[in-house]
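What follows is a short report on a single structure.
Note that this complex is displayed minus one protein chain, with the remaining chains in position.
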Amino acid sequence: MSTSTTLATPPGETVRDPLLEAVRGGVTVYDLGRPFYAGMPQSPNHPAYTHTLPRRHGDKVRPDGGSAANDMLVMGTHVGTHIDALAHVSQDGLLHGGADAAAACVGGRYPEHGIHTVAPMVCRGVLLDLPAALGVASCEPGYEITPADLDRAVREQGTEVEAGDVVLIRSGWGGRFSDPDRTVYIGSESGVPGVGEAGAYWLAERGVRAAGADTIAFECLAPGQGHSVLPAHRVLLVESGVYIIETMNLEEAALHGVHEFTFVLSPLALFGATGSPVRPLAIVGRSAEAAGEADRRG
Amino acid sequence: MSTSTTLATPPGETVRDPLLEAVRGGVTVYDLGRPFYAGMPQSPNHPAYTHTLPRRHGDKVRPDGGSAANDMLVMGTHVGTHIDALAHVSQDGLLHGGADAAAACVGGRYPEHGIHTVAPMVCRGVLLDLPAALGVASCEPGYEITPADLDRAVREQGTEVEAGDVVLIRSGWGGRFSDPDRTVYIGSESGVPGVGEAGAYWLAERGVRAAGADTIAFECLAPGQGHSVLPAHRVLLVESGVYIIETMNLEEAALHGVHEFTFVLSPLALFGATGSPVRPLAIVGRSAEAAGEADRRG
Amino acid sequence: MSTSTTLATPPGETVRDPLLEAVRGGVTVYDLGRPFYAGMPQSPNHPAYTHTLPRRHGDKVRPDGGSAANDMLVMGTHVGTHIDALAHVSQDGLLHGGADAAAACVGGRYPEHGIHTVAPMVCRGVLLDLPAALGVASCEPGYEITPADLDRAVREQGTEVEAGDVVLIRSGWGGRFSDPDRTVYIGSESGVPGVGEAGAYWLAERGVRAAGADTIAFECLAPGQGHSVLPAHRVLLVESGVYIIETMNLEEAALHGVHEFTFVLSPLALFGATGSPVRPLAIVGRSAEAAGEADRRG
Partner (left out) sequence: MSTSTTLATPPGETVRDPLLEAVRGGVTVYDLGRPFYAGMPQSPNHPAYTHTLPRRHGDKVRPDGGSAANDMLVMGTHVGTHIDALAHVSQDGLLHGGADAAAACVGGRYPEHGIHTVAPMVCRGVLLDLPAALGVASCEPGYEITPADLDRAVREQGTEVEAGDVVLIRSGWGGRFSDPDRTVYIGSESGVPGVGEAGAYWLAERGVRAAGADTIAFECLAPGQGHSVLPAHRVLLVESGVYIIETMNLEEAALHGVHEFTFVLSPLALFGATGSPVRPLAIVGRSAEAAGEADRRG
């Protein structure tokens, strides 16, 4: 790798980084994030994503002919594709690990439970494609994805969930993200499919590091009920210390039959915040991808 | 990978994803991002990073005892560790590729040159450790890193720069990030080290995909001059279409002698924006890392 | 007033400020503004009003036991009760007075047409109570208030409109402001009553300084049409240089039969902005008020 490294290595042998070797061999990157734009579907409980240009080209030109444009963002951290920190949810006044939720806030920050404490994730990811397993185009509005459903997806895909994995649950709801009527994806009136308390325990029992979904709230929401109860958040964030990733785009990966991959998610280290916008990736090395393609076509 | 994949594969052979194999073999992840916090050193030309909690635990408790805290962020996109899109800088009224910079703004967005057009990066990364190559603790304030310096770092490290790489230039200035006096890292009065026009051409000629630095502006800034001229931005963003990454933390990787690695950067897909906050990663597979460690100790 | 003033005044005479005399005699102040709060009805075309507390009491206590709480506001300037500057609307590329609308924006500000150019208003105000004049509880959704209607209100109230007055047009729509369903006041589907082009000319011809209404858009909005055309804005702001005040609370003044008063409006001097949130006042001196009360009871 470096001159001295070569010296430190036995003659004739080259020190290789198997990861970099794989990357150089070619990878396919699936973007699991949604674009951020004004008016995108998001929870009304959080500050709306707003982007403005304080300065545009031409507003201020330097003598040498150069000019810069820049941005101002105003947004919640639980809008767009994002990840929840443990500070986000409490139950009966307690955060995960039993910390007092009120006292955990120090000077307007959560120093011990904030998103800055979440290490970047580079690990195995598993996408559970529920509609594929259940033989439907998409889970119905308000449908609760059960442990049996999750087992079935695992079995059909042949992708066992292991401790430390990040598991992404595709309900098929993501297809509605781009509906011209943004309330369709939000689904307050229709209800939204997702795992309930039982499904959350299924995930927690397997020791996953994080769980994601293609919906705004991750939860199974009954029609017209909104966010009155959030059992999966309680089970995952409070009881189990499992992070939750929401508003993911799982369509492209599912379309290509990508169910197992290298998952990378690098939350912004927003000190003391309860979450972060992210753009997670599913990365597949060359040979596996080729096989996956063959599988999908066959 | 999946049951059906196994079926599609000749008996006795297992389809493997070499990337995932490498990840399962163990990786070390170097966080190249800085934490975001109110009062952090940033350019005064951009909206200050501000984080507040609109809702804290206890503000609103649901009947079932659950409670959520959330955030509001206000910030520029060129604060903290971030990447510049091609929309950020123009020269003589033109963006990269010759587009009219004023006309490229449509309704307050840059649809063709915005950060949402930048694909996530999963590629080879090279860290050029200038202080190590030059035999100093840190480049001096206002020091211009020359092509000869860059060549020397490449030679000493044994890390040739290849087309498509992301090259990170460590000046050593990053050690000042945490100085209690935030103006020390900003360096308006002292000047800041960085590549100049010649160094930028050195990078562009090698066909790099992006170039990063451990300073706010990437550029070599003369003492007391501020951002009066930004030649590296012109050469890289406007003339060459090379993205720039700023305010990186290159200390840890340099300390461990990590000069070549898998680089991952996943900018938020902020539609039409001129940049994005990011948390880039340098990832090293097991065997290479072990060798690097040996090298560093030896 | 001051010692030297007394000296400058002929013996036996006291210099009196008739305004201050009237104030000391007693005034009734009618608050014509609406409260600002998260979720209040506002136009979806403007950044939502958001208020957070970056710091609450207890977050940071000084050694002497003192503590301060503070706020962060994020908002458009055309939300809540507000006034439009001439910079707000253009027609065929021109602002009031014929300035090029694009060129009038210098560095992201409107230096010649911004709200900072609007002097505080201390002048005669006239409230035209349309429902009272028309013998209805409230103008119907989508009802266009005509010049004949305005004439009738003037006649019934006995309040001629004079040059330099501020005229406030009560449609009765303001009663919907506090409806739990905020879309009721916004009225996109139902339509909203207001003056049309003809009514705007009626106002402009009388040389009023500003015109206000108890609706969000001032305009007559047809059901389901939204803001597709805004003729009153064109006539008043662009053609006539008459400022527009929106989302006013005219209920209390109307209830007390207050149709003529001292109007005070003091826009924030937001340099280069297109409008400002305000809290305008209708102030009535004692004797007139007493008479008004008598009138109302009689």
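Think of it as A, B and C in the order they're written, each chain with its own count starting at 1.
The rule is short, and it goes like this: a contact is a pair of C-beta atoms (placed from the backbone, for glycine too) under 8 Å apart; a residue touches a chain by one contact, two chains touch by 3 or more.
Since the structure is predicted, the reported quantities are computational estimates derived from the model, not experimental observations.
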Report summary line: Among the displayed chains, the hidden one touches A, B, C
Query raised in the report: Since one chain has been left out of the picture, which residues of subunit A touch it in the full complex?
Result: 50, 52-54, 56, 72, 74
**Report entry** Interface with the unshown chain - residue positions in subunit B
**Finding:** 47-48, 50, 54-56, 59-60, 74, 106-108
Report task. Identify the residues of subunit C touching the omitted chain, counting contacts across the whole complex. Result -> 1-6, 8-9, 15-25, 27, 29, 31, 33-37, 45-47, 51-54, 56-58, 62, 64-78, 80, 87-93, 95, 101-102, 104-105, 108-110, 116, 119-120, 122-124, 156-159, 228-230, 233-234, 257, 259-262, 264, 266-275, 277-281, 283-289, 291-292, 294-295, 298
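We take it that only the chains that are shown with their structure count from here on.
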Report task. Please state whether the interface between subunit B and subunit C is built from the same residues or different ones, using more than half shared residue numbers as the mark of same. Result -> same
Report summary line: Field rot_deg for pair subunit A/subunit B, CA superposition, rounded to the nearest 5 degrees, holds 180
**Report entry** Where subunit B and subunit C are represented by their mean Cα positions, the distance between them in whole Å
**Finding:** 49
Query raised in the report: Hey, how far is the Cα centre of subunit A from the one of subunit B, in Å?
Result: 21
**Report entry** subunit C, residues touching no fewer than two other chains
**Finding:** 50, 54, 56, 74
